[in-house]
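Left out: one protein chain. Kept in place: all the others.
Should a chain be cited, it is by its letter among A and B, assigned in written order, with residues numbered from 1 in that chain.
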Amino acid sequence: MLKEHPTLRHVFGRAGWYFLTFLVAGTLNFVLPRLGDANPVDVVMSKVSGNIDAKTAREKEEAYLKEFGLVEVDSAGKIVRDAGGKPVKASIVSQFVNYVGMCLSGDFGTSIHQYPKKVGEIIKTAIPWTIALQLPTIVFGWIIGNILGALAAYKRGVFDRLFYPLALLASAVPAFCFGILLVYLFAIRLEWFPAAGGYSEGLTQTLSWEFIRSASYYYLLPFLAIFIPVVGGQAIGMRSMCIYELGTDYVKYAKLLGIKENKILFYMFRNAMLPQLTGLALALGAMVGGSLIAEIVFSYPGLGLTILTAIQGNDYSVITGATLLLTVCVLVANFSVDVLIGFLDPRVAAGIARSE
Amino acid sequence: MSEPILEVQDLRLHYLTRFGEKIHAVDGVTFELKKGEILGIAGESGCGKTTLVSGLLGLYIPPLHHTSGDVRIEGKSIIGMGVERNRKEVLGQKIAMIPQGALNSLNPTRKVKDLATDMILAHEEGADRKVVYDRLRERFGRIGLDAEHVLNSYPVALPAGTKQRVVIGISTLMNPKVVIADEPTSALDVSTQKAVIRLLFELLDQGIVSSMLFITHELPLLRHVSSRIAVMYAGEFVEHGTTEQVIFDGRQPYTRALMGSMLSAEPGQKSKKPIAIEGAPPNLAKPIAGCRFAERCPVARLDCPTTKQVLRIVEGREVRCKYAESTPQTVGNMGAGST
Partner (left out) sequence: MFKGLLKSPAFLFGAGLFVLTLLVAFVAPVFMNLDAKTRVGLAYVAPSSAHWLGTDHLGLDMLSRLVAGLRSSLYVGFLAGIVATIVGTLIGVYGGYKGGLLDDILTVLTNLFLVIPQLIVLILLSASLQEGRSRTLIALIIGMTGWTWSARAVRAQASTLRSRDHVSLARINGYSTLGIVVLHILPYLLSYVFMVFILQTAIAILSEATISLLGLGPYDSVSLGTILNDAIKSEALLDGAWWAFFPPMILVTVIAFSLYVVNTAMEGVFNPRLRK
């Protein structure tokens, strides 16, 4: 059955590839933080210790070591000790197994900075904000940017001459710089919009009309900070692609045949969109990264701020949990774009293998 | 029925450069095409062939402008129509072109049937897609293609010869009265070339197209295909006659030089060496009053650059040369007895 559906084959192939990437990313997520000497327990201890005696301190430390999976635990749940009575450190392999087990069951561990809060809890509140901000922004930014770029390529003239340098500037400025600019201009100086946060203080996060209104108000500046650079970047790329397409033989031929202008524009857009989609897939990781920084500038209650706070508090559990989740999101997004390309690219439909 | 299908009367076209200069790329071309005729057009690059073709199609898009003259297809003039009317009624409908480099002319992201349907719908708005599809199937079958397969394929899946046929098929879908073939076989191997030429003849025979303009650089093709040949230089026809007359007994020195330079390794011709024509075509912004070929003409006389040259009938064909009767056989190496 798969033989007759090259598109399906493509989708399955990409799924397999992304799964492999996920495995690598997950492993990296585990290995990298443990390369240094960071010991999460030390951090926790430094917070907790104070007026406790040595014995209680040691008990607490062992309890934490057990909780963070850093020591060997026997089948009864008790810490395995060596000849001298000291806890046996868990090997890196068993730590890894533990890690995989925890991830599969959805338990990302316990936060260090905000002990004893669970990592999952912390991330759960932040993720909707990030998705609500980044997803529409990147999607609409891509669509609008490409439309504007196509317009500029088709119309040329005054519109293009005005638009091109603006788009170039917008694409060259990093997202966080835009954020800073917008905050300073519109929030600090002009005081038209709030400078920080996701919603007015004092409001609870419910789906009440009041909350939604407030959240939208706080949404605008962060939205623009990410939206404008994305539009600029896409417009520049699309403009070049369209200018190229408009000069191709097939456009000339379509004109010779008497095919309508609108149809020809449709050809141009459709053909230029494919490389743009591919470009999107390649740039998604960087886009998400840049947007996270923009979030931080606005103290927006999303993953960006969560990671920043975690870094400031040496909270390795939250850092690794958040980065793993982010990577998964980027992989899912990339996969979606790849599937979309698979459906739109006739070379795939014709059964010709796409080379990366 | 001896009414001409295509009438071109003293057509003059110019380009407007950024500096306001007028380049007279086509400077007074007159000819007729009757039903079933194939007119071959030969000339160097820059002689105005491409501009002439644009003019015949009605594609007057700046910087190309119509200066004066008329182009009539079946008696109706196509000059002065707006862009939209020209697109709908003329392009592809009355007169169609098979472009050079046809192999890249098919939109890679569009199935053949969709492109062909787009073409039909551009001229017959609101046509029923099912009816159109049946029409496509019938036509593509007639031109020797496996219609079902080809129509539902993307261009990338088709071999070069098939693609060429597809282009010819799509260009002639609306049964245009005049079809212009611009180097239709340049990128093909010999056997495919033959098949394409045969197809073009069939289209003419079956009445799908009524007349043809054939542009090529290859002498054997020109000879095999055309019933008449017009030689173009510097925006004008310098000789226009039957195939035999123009190829073997050209009266304009340029004709002979051109034919000589187009010589290919045909049997019997191997002993003759091709002669490249020295020099370059003249500047058409300020055409000189006299013969435009004079500065490169091997037998030019003193008064050639200053005497206005007109087309006149010499030995049964039109020639633009004052001294056409006495053009030496040695020019162009096509004459008998020269080496």
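As a convention for this text, a residue touches a chain if its C-beta (ideal position, glycine included) is under 8 Å from a C-beta of that chain, and two chains touch if they have at least 3 such contacts.
Because the structure is a prediction, the values reported are computed rather than measured.
Across the whole complex, the hidden chain's contacts among the shown chains comprise A.
Across A:I212, A:A286 or A:L340, the residue that sits in touch with the chain not pictured is A:A286. Of the options A:S105, A:T206, A:N262 or A:Q312, the residue whose C-beta touches the omitted chain is A:Q312. The omitted chain makes contact with just one of the residues A:P33, A:G120 or A:P275: A:P33. Take chain A: the residues that touch the chain left off the picture are 17-18, 21, 24-25, 28-29, 32-38, 172-174, 176-177, 180-181, 183-184, 188-189, 195-196, 282, 285-286, 288-290, 292-293, 296-297, 307-308, 311-312, 314, 316, 319-320, 323, 326-327, 330-331, 334, 356.
Basically, only the chains that are shown with their structure count from here on.
Between chain A and chain B, the centres computed from C-alpha atoms are 58 Å apart. Chain contact summary for the complex, chain A toward chain B: residues 248-250, 252-260, 263, 267, 270-271, 274, 345-347, 349-352. By the touch rule above, chain B contacts chain A in their complex via residues 57, 59, 87-88, 90-93, 96-97, 99, 101-102, 104-111, 115, 118-119, 122-123, 153-154, 156-157, 167, 170-171.
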